[in-house]
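The complex appears here without one of its protein chains, the remainder shown in place.
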Amino acid sequence: MEATVSVLIGLFFAVAIYLLMSRQLVRILLGIAILGNAVNLLIFTSGRLLREVPPIIPEALQVPGETIANPLPQALILTAIVISFSFLAFLLVLAFRAYQELGTDDTNEMRVAEPTGDVRPPQGY
Amino acid sequence: MSLIGSEATFIAVLAPFAAAIVAPTLTRLLAHNAAWPLALVPAAIFLFFAGLVPEVAGGVSFTPMVDWAPSYGVTFSFFVDGLSTLFALLISGIGTFIILYSGGYLKGHPQQGRFFSFMFLFMGAMLGLVLGNDLITLFIFWELTSITSFLLIGFDHLRAASRRAAIQALVVTGGGGLSLLAGFLVIMAVTGEANMSAVLASGDTLRDSGLYALILVLVLGGAFTKSAQFPFHFWLPNAMEAPTPVSAFLHSATMVKAGVYLLMRMHPVLGDTALWTTILPVFGGATLLVGTILAVRQTDLKLMLAYTTVASLGLLVMLTGTSWEKAIEGAALYLLAHSLFKGALFMVAGTIDHEAGTRDITRLGGLRKAMPITFAAACLAALSMSGLPPFVGFIAKEYLYTGIWGGAGANYALTATAVLGNALMLVIAAAVALKPFLGPKVETPKHAHEGPVLLYAGPVVLSLVGLASALLAHDTGVLVIGPVVSSILGVPSTVDVHLVPTHIGAALYLSLGTIALGVVLFLRLDALRAGTAGLLTAIGWGPDKGFDQVIAGIVSFSAWVTRTVQGGRMEVYMTMTFLITAAALLVPMTVAGTWPTSFAMPGFRFYEWGVLAIAAAGLVAVLIARTRLTAIVSLGIQGFAVALIFMLFGAPDLSFTQFMVETLSVVILALVMTRLNLQPRDHRPMMARLCHSAIALAIGVGFAGLLIQITSAPFDRRLSDFFEAYSRTIAHGRNIVNVILVDFRGFDTLGEISVVMITGLCVLALIRVRPKRSAEEALDLAAGDEAVRKREEARV
Partner (left out) sequence: MRTVIFRTIAPYLAALMVLFSVFVLLRGHNEPGGGFIGGLIAASALAIYGIACGVAAVRRAITLHPMSLSAAGLLMSALSGLVSLFTGQPFMTSQWWYVRLFGVEVPLSTPMIFDIGVYLVVVGSIGSIALALEERESD
């Protein structure tokens, strides 16, 4: 069961990384959004998959009565989802503001802070 | 009266640091007169150590100790014996007069308080160095002297020459310090001891160790750089860029003697081997000759003295390197003599510079009437430096000649080196003490007159001490030299010092020969100077120039590395990062041969297949989307598919969260992307596309393979079991995921919500902050207001 999902996760990574290597901000943003899902699924799957038994202890028991889904990766991922979302929002706004200021969404044209010409290091003391 | 084992030693070492803190304030209140109260600090330290002399002379060593970093076994401990007491006395005694001298020399300087502060920091570091017992403590103080000397040499930081000299001193001595640290670590590993006193008690352990050669080379790397041995001598003359009080203190009695101190300190355990008695005399002798020859060439008083310092350090290293008892006695005496006369002469040179406005020997003359006290002090110190009776310098020379001549082996070469070196030193001493004062009056940039008491107190007292310690030769021998020699040799020994030679022997003849040679050379000084200058011009290249080339090379190399690694292209960074990620994933699995071999077809239900297919379809759709709406919707599809996967595999919390997040993502993406253009086509060239696809596929395959490998291994459920067992029983919650978040791992969650909040603030800041001009206009503004005005007009 994990093996098939693993292959899907591989696809998630491949798509995310292909998009990230683009020069267009929009594609990079899409790549980041997908990369977040890819990593979350990676953590989720490495904690093993189990169908339809949420990690909730029944009312009558003190400890889970049957085998339940692994709660630990779920706790890790829950915060990761929220944080990756807030970062996506941040990057989105950053990209948008950069687009507004520079009038381009091509990373190769966003090099206003890079030195131009042949830059010699400072010599002397 | 035994204060010695108590905390008093700590107070003595820490007092200069305290003085460094109050010095700026005090200087603001009292101006240059702050030197008087400040000088009380080193004076008190001097008196404290002077009080210890009788006990130390009685053969007692003390090691007070407090824990510093107990987990690493580092203690803050001090070792008081003959050698460290002599050094402590020199540092604090000469330091007292240096502080006074600084008061006069830098009178009215706006940064005088800072100068005092640096001086005291250095003094404290130096005291800690010579008293340090724990090897790590010693090393830290050793490096602290490098750092504080950097501050002092670069005190006049507005001049490039000062900055260069400061950096050079730091690089050379700091680099040597690293070598020393390595040496100490090996010593600690071999002996299993962290304290100098314990290492010294370890007998032949180090000498018999297979690592002896390594230890020796590493320790010498520290000592030779600090003590300016050839070919590391070049930093010391350059450090003359510092104000004269610094030169007088650092480069006569303290900083540069640290290396000699270390050699003498380690002599009982590292010395007296074939390697030791070869390396040290060779380097020491070479330094002696190079130093004196370079000194003759100079016309600047301070540089002449600086090169003779190099030479004297060479002489000390040479003597220590012979490991002969008599030579060691000579070294101990010469150590004392040199500190006194060199400190005095440096201060004299500074006073001449201060009062006459130049220290170029060819532009000075006839100052004896204007500056009688300084002249007297200069003569006394120069007589000691020349090795004439009745000064301690004379006694030192007697003993060192006795030592070298009386020893065995290469004593002819050593004797010849010593005689020539001493003769040239006599030349320099005479030149420094006589040329500026005798002869016809020469017009100097400033109208010369005697300096204030702050300026002449130091030279007078130090040169008189040089005289007194010779006249009281017996007491000097019993109280000071004997304990020092005991420390260096590692066995209790007494030294009987006489001012008048007990018998007419080789030493006396050698002394007379040295003086005769010196006088002859002095009379031909100008010719000698021209000759050495010609010789050095012919060579043309020295380690000083090499240092510049090395530094320039390092700067160019790092600039090249920066340009290469950080070209400023996002695409390249990304590609490199992912290329390495792919390698990190694929190479280990290939090398270790752990690629998954079997692939079990799972018994998925049809709707599960459906969800997986939707996710895959969403991904592919994002990839090939040509309009922003398609892209956003496709992104949403894969996101909701992920939420369904969470739902299917027993994670309702995740599923809900993912649903909400995907909804919000689609909303804000839609809000922003209406403004951003999604180019209809991926405008990468075909080659780049293929290349990027290959990298992306490699990483995809890598992660899939890794994950299959991980999940086919047995699962360690210990953590999950813990949470399942205690979620209800201890934390009173049935939703285990939530209990982990808010209770078991609450601190993590606190950090995570802080991150969420910070991103919120950043987004607000990004939206709110609006520059007044567009980037284009800002550039125009930089080019000149004219352009902007034209634009404005054009707009109107």
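Every chain is named by a letter (A and B) in the order it is written, and numbering of its residues begins at 1.
Here is the rule we go by: a residue touches a chain if its C-beta (ideal position, glycine included) is under 8 Å from a C-beta of that chain, and two chains touch if they have at least 3 such contacts.
Everything numeric in this text was worked out from a predicted model, so none of it was measured.
Only one of the listed residues, A:Met1, A:Ala16 or A:Ile56, touches the absent chain: A:Ile56. Shown as candidates are B:Ala161, B:Ala213, B:Leu664 or B:Leu690; the residue that touches the absent chain is B:Leu664. For the chain missing from the display, the contacting residue among B:Thr63, B:Ser84 or B:Asn735 is B:Asn735, taking the whole complex into account. Contacts to the hidden chain, counted on chain B, fall at residues 652-653, 656-657, 660-661, 663-664, 667-668, 671-672, 675, 731-735, 737-739, 741-743, 746-747, 749-750, 753-754, 756-757, 759-761, 763-764, 767. Interface with the hidden chain, as seen from chain A, comprises residues 54, 56, 78-79, 81-82, 85-86, 89, 93.
Operating definition for what follows: only the chains that are shown with their structure count from here on.
If each chain is reduced to the centroid of its CA atoms, chain A and chain B end up 43 Å from each other. Contact residues of chain B toward chain A in the complex are 160, 163-164, 167, 552, 555-556, 558-559, 563, 568-571, 574-575, 578, 596, 599-604, 612, 615-616, 619-620, 622-623, 628, 631, 635, 638-639, 642, 645-646, 648-654, 657-658, 661, 664-665, 668-669, 672-673, 675-679, 682-684, 692-693, 695-697, 699-705, 707-708, 710-712, 715, 717, 719-720, 723-725, 727-729, 734-737, 740-741, 745, 748-749, 752, 755-756, 759-760, 762-763, 766-767, 771, 774-775. Listing the residues of chain A that touch chain B in their complex gives 1-15, 17-27, 29-30, 33-34, 37-38, 40-42, 44-59, 61-64, 68-72, 74-75, 77-79, 81-83, 85-90, 92-97, 99-102, 105, 107-108, 110-112, 114-115, 119-125.
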